[in-house]
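In this view, the complex is presented without one of its protein chains, the others remaining in place.
So that you can tell them apart, the chains are marked A and B in the order they are listed, and the count of residues begins at 1 in each.
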Amino acid sequence: MTILFDGIAYGMLLFILAVGLSVTMGLMNFINLAHGAFAMVGGYLTVVLMQRFDVPFLVCLPMAFTGAALLGAVLERTLYRPMYRKPHLDQVLFSIGLAFMAVASVDYFVGSQQQIMQLPEWLKGRTELGTGTPWELGMGHYRLFIIAVCAALTVGLQYVLSATRFGSRLRASVDDPRVAAGMGINVNVVFAMTFAVGSGLAGLGGALGAEVLGLDPTFPLKFMVYFLIVVAVGGTSSITGPLLAALLLGVADVAGKYYVPKLGAFIVYSLMLAILMWRPQGLFVRQGGK
Amino acid sequence: MIANTVVLQTHGLVKRFGGITATDHVNLTIHQGARHALIGPNGAGKTTLINLITGVLPPSEGRITLEGADITDLAPHQRVRRGLVRTFQINQLFSGMTPLETLTMVVSQHRGLGTKWWQALGHDKSVVERCRQLLEQFRLTDVMHQRTEQMPYGKRRLLEMAIALACEPRVLLLDEPVAGVPAGEREELLHTVSALPADVSVVLIEHDMDLVFEFAKRITVLVNGAVLTEGTPKEIAQDPQVKAVYLGHGEGAHV
Partner (left out) sequence: MQWWEPLVWLLAFATPWALPHHALIINEIAIVALFAVSLDLVLGYSGIVSLGHASFLGFGAYTAALFAKWIHPDPLLGLAVGTVAACVLGALCSATILRGSDLTRLMVTLGMALILFELANKFDGLTGGSDGLQGVVMGPVLGRFEFDLMGQVAASYSLVVLLVLFFLVRRLVHSPFGATLMAVRDNRLRAMAIGVPVSARLAAAYTIAAGVAGAAGALMAQTTGFASLDVFALERSADVTLILVIGGVGWLYGGVIGAVVFKLLHDVISSITPQYWTFWMGLFLVVLVMVGRERLFKPWTWMGRT
């Protein structure tokens, strides 16, 4: 059960990290392999704020979000926008280039060692429930916190998508940008805001995840594969798809590493391969959707 | 017309997309040497029907036979090998290739040379000769070394048709061949269509009624995915149902 719990925490974290990528792919049809760099920015921003400026952890989180979101907004307007029409290969090369630049810059300015995140006291510790395997449940407080925050964000995202005007504009733009533009929706603004929010969420995820996933300059490249798995399996036409895919991935990874450590990540990759062969458009695509 | 053999037939063909029935129990019969036109208002399902016949879309129900053989389960490229060839309403060309390269490739593929990897593309003399013929026939000789993406639209439309004929079709499905072609260049295209050999069976989708009545010996009218009626051009032109649905808007009906 603890494994399930840890897996869910990991999965929710992955979801928050990857949801921006999924929406960007669905909306702008853009493969952004630099997405992990925004997460890294959020993580490093948090560490710097906490260590140099003694900013409390909870305050750092929204700052990580904002910092990454601002960066995302600026880059979208300047660098990304001309890329939307280019073929996928070009987008891949471009975003890998950005990721490389980010990785090298961080390595140069901050150094390549793992960053240690000092959690506030009230987030450390564990609560044990139940007895006898497999019903024992050891809940790390920090992981509980992660699940709570991510769940709240997910609910918030779902609300924005379905109940607000921006949400309906976004959904219209995903379905068909030309028609949306014809209806008077400023597609550019939708793109920019979506990209910014997606990057912000990644930044937040990076800050939240630093303790659990580790934080060093190779973060964007190491975890990019996982984000891509979430998007490829979960599809780009909803947010429940990536959510379920991320949870599946999280649980599979944690369970795999616990029960069959010799095979490690092999299980996750094989699972992904099998799923993509069975359903090349992802597991959770609407019938007749993109 | 001597032969009354049926070359292409659909039996109760149905295609559903979710809640929409795009093709509704269509029975189409094409005889050898046919000059058959398929007409109907926009959204009637004409292109869907062509896609079903050529295998691009799988049917929800029904069967298709080509020269007596059931081809419903065959892949598109296998149907082409059996002589069922189509053109596209929107040009589907190979933008980086020249007409010469394109046609050489198509003819080579058709003659079973597609797996030859050792010889150069233009090596086989008979292939080259056939290409020369096709280029002349379609007035493409002057642009034969120009990349397709640089060719004017009318020439591209000709190439579209040339590609289909390079496959030596026994049944040819033409999807709005003169769509978007400037009036001056239509003549070339129409001339080529009517010069097709008598044993090739042609099914034509068209909106241009002049062309339809000039070309077709038999017309099928499709409305909302189902066959409304079928008959000779004269019968169709006088059919009140057809007039109401389709011809009654002053499209230039020709009796």
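Operating definition for what follows: a residue touches a chain if its C-beta (ideal position, glycine included) is under 8 Å from a C-beta of that chain, and two chains touch if they have at least 3 such contacts.
Just so it is clear, the model here is predicted, and its values are computed rather than measured.
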Check your understanding: Which of A:M50, A:M117 or A:A232 touches the chain that is not shown?
Key -> A:A232
**Study point:** Given B:H11, B:R81, B:H207 or B:K243, the one touching the chain that is not displayed
**Key:** B:R81
Exercise for review: Name every residue on subunit A in touch with the hidden partner chain.
Suggested key: 25, 31, 79, 82-83, 86, 88-94, 96-105, 107-108, 221, 225, 228-229, 231-232, 262-266, 269-270, 272-273, 276-277, 280-282
Review point. Since one chain has been left out of the picture, which residues of subunit B touch it in the full complex?
Key: 54, 56, 75-78, 80-81, 85-86, 88, 92-97, 101-102, 104-106, 108-110, 113-121, 163, 166-167
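By our rule, only the chains that are shown with their structure count from here on.
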Exercise for review: Please compute the C-alpha centroid of subunit A, do the same for subunit B, then give the distance between them in whole Å.
Suggested key: 49
